[in-house]
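The complex is shown incomplete by one protein chain, all other protein chains being positioned as in the whole.
And now, chain A:
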Amino acid sequence: MDLGEINPVLLIASLMVAATPLLLAAIGELVVEKAGVLNLGVEGMMIVGAISGFAISVETGSPWLGFIAAAIGGAVLSLLFVLLTQFALANQVASGLALTLFGLGFSALLGQGYVGVKPPSMGDIHIPLISDIPVIGPILFQHDPILYVGIALTAAVWVVLKYTRVGLILRAVGENHDAAHALGYKVIKIRILAILFGGACAGLGGAYISLIRVPQWTEGMTAGVGWIALALVVFASWKPWRALLGAYLFGGITVLQLNLQAAGVAIPVEYLAMSPYIITILVLVILSADKSSAPASLGRIFHASH
């Protein structure tokens, strides 16, 4: 055992990378659920984002265009969910599951020609001056831009939900859609926008895996991150900063346990392997001891005639 072999700077830097896909997907789903919609299709939207981002950035040579395409790809797939649940008034759980199955299959089809291709690299931003600070610089200020987008998005969602009129309306729709409707808010329209936002975020998260974290295209490469994001939203009590904390904890402990294994620490590997799940759940459950609960209209179908 030699803990000295673990470089804490590299460790923290890589845990942020490991957490970002999860964070992006969770923030998107948080907004969707705040609007009272339960979209279980996160995994499907992520994988479609992963392949559309990958394909476009390979074809154009620009990772930025790739990420934009990934957001569009995820949002377009979520349109299917919109159609099923907001217009056909189908069951949200079933529609979400269908979306995941469809997304996994559809992405495999789209990705046929992209196996083994190397995507263009995005490169890291080195923010002048502060990125040269020892220790803190490499940890905080030498990452790819999307990682910062994830954090900025979290802050933005928090501000919007908590302090703006838009956020208030969104929450009203999620808490009691009949009351919101009676007040004259367009419940369906607001929910559609929320679902599209969720789809775009999930798409970004997926593309982060295929363009930065791995970087390659492989069928089914999201391998369950979407489901973890879904669980994270619940354990984070629908609060953006807690979702960020949860994502960083989960990503962090995942990377940490790999580091401990490689360094030969004498903790049984089984415990290390389950630690990300256990610790993340524990911390978030303890935090959620306050009164926060799910949006009251979560998963309920709205029709103006009711």
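Going forward, a residue touches a chain if its C-beta (ideal position, glycine included) is under 8 Å from a C-beta of that chain, and two chains touch if they have at least 3 such contacts; residues count from 1.
One rule holds for everything that comes next: contacts and distances are computed from a predicted model.
A chain of this complex does not appear here, and its UniProt-recorded name among "Branched-chain amino acid transport protein (AzlD)", "Na(+)/H(+) antiporter subunit D", "Purine-binding protein" or "Xanthine dehydrogenase family protein subunit M" is "Purine-binding protein". Among the residues A:Gly111, A:Pro240 or A:Pro295, only A:Gly111 touches the chain that is left out of the figure. Across the entire complex, the residue among A:Ser52, A:Thr254 or A:Thr280 in touch with the chain not shown is A:Thr254. From the options A:Lys34, A:His143 or A:Arg213, the residue with contact to the unseen chain in the full assembly is A:Arg213. One chain of the complex is left out; on chain A, the residues touching it are 5-7, 10-11, 14, 18, 21, 108, 111-112, 115-118, 121, 209, 213-216, 218-225, 254-255, 258-259, 261-264, 266, 268-270, 273.
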